[in-house]
Each structure stands twice: as structure tokens, then as C-alpha cells.
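Only one protein chain is missing from this complex, and each of the others stays in its spot.
Lettered A and B in written order, each chain numbered from 1.
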Amino acid sequence: MTFDAVSLVLLTVISAATPLLFAALGELVVEKSGVLNLGVEGMMIVGAVAAFAVASGTGSGSLGVAAGAVAGAALAFIFGVLTLTLAANQVATGLALTIFGLGLSSLIGAGYVGIPVPPLAKLAVPGISDLPLVGPLLFGHDALVYLSIVAVIAVAWFLKKSRAGMILRAVGESDISAHSIGYDVIAVRYRAVLFGGAMAGLGGAFLSLSYTPLWAEGMTAGRGWIALALVVFASWRPWRLLAGAYLFGGVTIAQLYTQSAGGLGIPAQVMSMLPYLATILVLTIIAAGPWKGRLNAPACLGKPFRPST
Amino acid sequence: MSPKAPLFKIEPRREVSRGLLYATPLLAVALTVVAGFFIFLAMGYDPFLALYHFFVSPLLTVYGWSELMVKGAPLIMIGVGLAVGFRANVWNIGAEGQLTMGAVAGGAVALAFWGEETALTLPLMCLAGIAGGMAYAAIPAFLKTRFGVNEILTSLMLTYVATLFLSTLVYGPLKDPLGFNFPQSRMFGDAALLPILAGGTRLHLGTFIALAIAVAGWVLMTFTIVGFQVRVLGQAPQAARFAGFSGPRLVWLVLLLSGGLAGLAGLFEVAGPIGQLVPQISPGYGFTAIIVAFLGRLHPLGIILSGLLMALSYIGGETAQVEVGLPQAVTGVFQGLLLFFLLASDFLVRYRLRLRGAVAVQPQAAE
Partner (left out) sequence: MTELQTIPARLEVNGVSKRFPGVLANDKVDFAVAPGEIHALLGENGAGKSTLVKIIYGVLHPDEGSLSWNGEEVSVADPHAARALGIGMVFQHFSLFEAMTVLENVALGMDKPGDMAALARRVREVSEAYGLPLDPDRDVYTLSVGERQRIEIVRCLLQNPKLLIMDEPTSVLTPQEVERLFETLRQLASEGVSILYISHKLAEIKALCDRATILRGGRVVAACDPKAETAKSMAQMMIGAELKTVTRRAGGDLGEARLVVEGLSLASEEVHGTDLKNVSFAVRAGEVFGIAGVAGNGQNELLAALSGERLGDHETVVRIDGAPVGRRDAGARRRQGLCAVPEERNGHAAVPGMTLVENAVLSGHHRMGLVSSLFIRAAAAGRFAGEIVKAFDVRTPGTGAAAGSLSGGNLQKFIVGREILQNPTVLVVSQPTWGVDAGAAATIHQALADLATEGVAVVVISQDLDELLAITDRLAVINVGVLSSAMVTKEASVEEIGLLMGGVHGLDATAEGEEEVHVA
């Protein structure tokens, strides 16, 4: 394989990994605050359709991306009201969010099937492309890819070094303790949930504006769920999440390439099962491994909390 | 932080309110209809007409009612199975995949006997359907009990795999040799189809079996020690162990039960309304059944009602599409909204709102 071919493959791997990275990074922060939002798939696909609709309506990719993030956050807000304010079951609410999101997206998207969308390249952040080291790395990507990496760095720093990040971890570790020493558990969790929604929306926006780029019903195809699995795989650590997302991007692309290369006589559908089977395998390895118990899972994950005053 | 005393004081109830527990689903339905009114209005449809075609006109004909039963049957069967699991805090959300695998297994039996069906073919297909669904649910059960892998993610991932597997078969080995290369199997022989109960409708034997299953589920959950164990496990896993109930065995039980019922529901679809294997067997019954289970308050008899209601949302969606040109996707939005409203109204079951007195509680904030 030539150097160009290799870099082409890597490019597609990065492209396949980026939506997962956005969605999973958002969910990581949400889970660190002690909330389990299973609605990533729903927020992602609503982000995808909102981004597509706005981008094709206004002709601006950037506005589309912003719309994706806002739409994801809007759905997350519904989740927040139900689980945080009304202390509803997080698992059930997450499922509802996904069902609702899938329905809403196909309702909104009905008029957008098969129409083109302006390329996302316009989104290039001025100045950054000219930087000596970062510039070449950015070659061939949209700014969103770059943003996803920056987001990993930012989230890693936020959780480890910042006071707000420390409070967020504390809230996820023991809501009762955090409340009794004076932190507003619900407010912290709202912020995390909204961030998670915006990130899932960004992941969706990248899918519909850059990865495909077109709108198709159900186009997230389980990526939101894979993102959830990635958070477990990464044991709630941002850098491992980066690795995991690229690993899954690799699996997706490997599967596509094998299919296009004649599929080694294996039916295309069987190859398409790979990412899902890989997810199950990875979850099993993580759960069965000797590192069990050192998984870094937030102690309050998924537990509803209502402060008494 | 300035604690402005809110108008209401929220107090947890010492016991959940039974009356509200069963009344809130009705509230949720009412709120969904109201929300639907505004959604239709915003989309530029006549809301009264749209709602009429969505919720009322399907119920004006005998055929409409029979279709309600036909579409309600799989929802009820799967919903009952899932509800038992949810009671145990086991979140099988891959019923759609188990349904598919049941249909594949049972359909394969039908095709194996094609042209040579006997009276035993249909019962054998049913057994194969149950076994197919159970076997598929056994995967998350094994991974959960053996390694502690979360069943939510595994059962869901397997749904995608099942759909692809079915597609492999109908595009490949099970494709009808005389079918002009369409991705579908042969039509099943007559003896491999569920008997129709009323002429001019699609009402098949499976619909009544679904009702019987719901009643059996109610007996299981209410009167037997097995149902008791399931409920204890779900509410307090430590207490289950303290009582000597085996958690892993119950996890297996509820997953096999829900998988088997989903598999049977899948078989009923292909041996009933569809009559062959096609790439898509269900319009998302496995997922909708999750809503059915919650809306029926995880109570098998409640699930009969909620199953029929959700069936109405499918039929109403189709009717409204034909009559008013409403997009089909509205059904999904409605289902999601309904679950939102239900979860929100749950708050009233567990908490009490009290109007605050006029007494100012915090006159000034320190610092």
C-alpha cells in the first residue's frame, strides 16, 4: 500500500471515530457527575437532523453544527427535567429519549432525504490551519475533528485539574456528601447533562454534515449505544476514550474496506455486524478482566437524588 | 444562592399512592393528546381532523378493532415478558432482536417442511420460535451472570446483529427461488400459517394466545413465589440474597422468559399477518413494547390495555397518513412523548406537593 493510500485509510478512520468521540466524551462527563443518560442515540440523531436542516436551509455549515449542538442539548434538557428535577428512573427516561429522538428526527428529516448539503470545509477556524505543527495534522479534516481532540484535552484537564471538575467528580462519587457540605448537586448535574447533549449533538452533526454527508432515517445506526459502551471501555478516562473511539473507527472502516474488496466471500451483512459484535466483545473483556473493581466507575451512577431542605 | 421559598413544598410520600399509580397513565395519555393537538397545529394540519383520524376513526369499524388486536398481540406478549424483567431490574431492551430470531427459527422450520406440512408443523414452529428468542436472550443472560456485562448494551447490540442476520438469510439461503430475486422467502404453506379466527380480518389465533399469556403473567407475578422473588430482586437485590433467592437464576429466568415471548411474537408475525420471511418483520414492536410495559405499570393486565393503546398509535398513524397526509414518523414522536409524560407524572406518585404558607422562611441570606 502506498503512503497516500495509508493516509487515506487513516483519514477515514478518523472520520468514522469522530462522531463516537464527541458523543462518548459528552456521556463520560455526564456519568462522572453520577447520571446515566441512555438517550445518546436519540440526542445524536436529533443533532444530526437539526444540523442538516439548518445547514441546508442557511447554506452555512457552521450554523448547522451549532444547531446540532443546541438540538442535542435541548433533548438533554428534557432528560434533565425528568431525571434531575422529577427524579424519574434514568434508564427508562434514557430509553424514552432515544425513542422520541428517533421519531422526531424522521419527522423533521422527511423533507431532507436525498438533498445535498454545503460542505463543512467552510468551518475552518482561521489561524489554526497555519500553525506549524498543528496545520499539517489538520490537513484534510474539518475543524470538527480538531475540535474533538481539543475537547478530549479540555475534558481531561477539567476533570483532573479544575475545581469545577473536582466538584463534578465529587457529586458523582457521593451526592449525599456533596449536598451536605453545600454543593448544589442538581445544578452540577444539569450542566453535565446539557454538555453531554451538546456533545452528542455535535457527533450527530458531524455524521450528517461530514461523514456521509447526507440525511437518512436512522442514520446513527447504534452509534449512540456504541458511545455508551466506549465510556465503559475507557473506564471513564478521557484519553482511553480517545483510543477506544479510534479503535472502533478502525473496526468500522476495516469492515467497509473488506466489503468493498469483495468481502472475502462473506456476505456484506455479516461484515456489517462487526462493530456491534466488537462492542459486545469489548464490554465482556472489560467486565471479565483482572482489573475488575478498579474500573473507576462513579459510585452514584444512575441513582436518583432529591435533596431535602 | 438566594433561597426564595417556592410556592410549593415538595414532600416525599411515606408510601406510594396506589390510586395515582394507576391513574397517572391516563393523565399521560391525556397530556399526549393535548401535545399532539399543538404539534399538528404547528405542522399546519387541522388538529381536530388529525386527532380524529389518529385516535377515533380506526375504532369505528370491526376491521379496525380486529387490526387493533392483531397489532396489539405482539406488543402485549413482549410487553408482559419485558415487564417481568423490568420488575427484576433486568433491562432487556433487545426484544426486537429476540423477536427477529424467533421469527427466523420458526420460519426456518416452516420452510424446511415446505410442501410437506403436517399438523405438527405449526406447533413445531411455535417451539422453534420460542427457542430462537430464548437462545438469543441467553447471550446477554450468560454475559451478565458470568461476567457482569450490562445487559442493556449487549441486548441492544444483538438487535442490530439479528436484523443483519435476517437480511443475510433472505438475501441468501432462504431467498424464494421463484421470487424474481426479491429479498424474501417462499410464502409459508397453509398448514404453517396461524388459523384466522374471523373471515375478512387478519385476526389470528396468536391474538388470543397473547391475552392468555398476559393473564398467566398476572398469576405468576401476583400469586407465586417466583413472581415474589422477581419483585424482591428488583426492589432490593441484597434482600433477595438474604432470603436465599438466587440472583443469577432469576436473571436467567426473566431473560429467557422475555426472550421466549418475543420469539413467539416474532413467529406469530411471520406465521400470521406476513406469511413469509422478509427483511423487516416488525415495525419496532420490540422497542414499543418497552413503552407498553411502562404504560401498563409493569402489570400484566395493565399491559393488555397499554398494548392495545400503542397498537392504536400504529393504526392511527397509518390512517392519518392516508386521510390527512400526516407523516408516519408522528407515531414515534407520540410514543416518546407518552413515555415522557408518564415518567414525569410518576413524580406525583412518589411526592406530594403542598402549598406553602405565607410565612417567609428565610428573611435574609447570610453574607
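Here is the rule we use: a residue touches a chain if its C-beta (ideal position, glycine included) is under 8 Å from a C-beta of that chain, and two chains touch if they have at least 3 such contacts.
In this text, all values refer to a predicted model and were calculated from it rather than measured experimentally.
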Of A:14, A:102 or A:170, the one touching the omitted chain in the full complex: A:170
For subunit B, the residues touching the chain missing from this view: 1-3, 11-16, 223-226, 228, 231-232, 235-236, 238-239, 241-246, 352, 359, 361-367
Hidden partner interface residues of subunit A, rising order: 163, 166-167, 169-170, 173-174, 176-183, 293-294, 296, 299, 308-309
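In this section, only the chains that are shown with their structure count from here on.
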Centre-of-Cα separation between subunit B and subunit A, whole angstrom: 27
Subunit B-facing residues of subunit A, complex: 38, 78, 81-82, 86-89, 91-93, 95-97, 99-104, 106-107, 110, 184, 221-222, 225-226, 228-229, 232, 267, 269-270, 272-273, 276-277, 279-280, 283-284, 287-288, 292, 306, 308-309
For the subunit B and subunit A complex, residues of the former touching the latter: 1, 3, 10, 12, 91, 93, 143, 146-150, 152-154, 156-158, 160-161, 164-165, 167-168, 171-172, 287-288, 290-291, 294, 327, 329-337, 339-340, 343-344, 346-347, 350-351
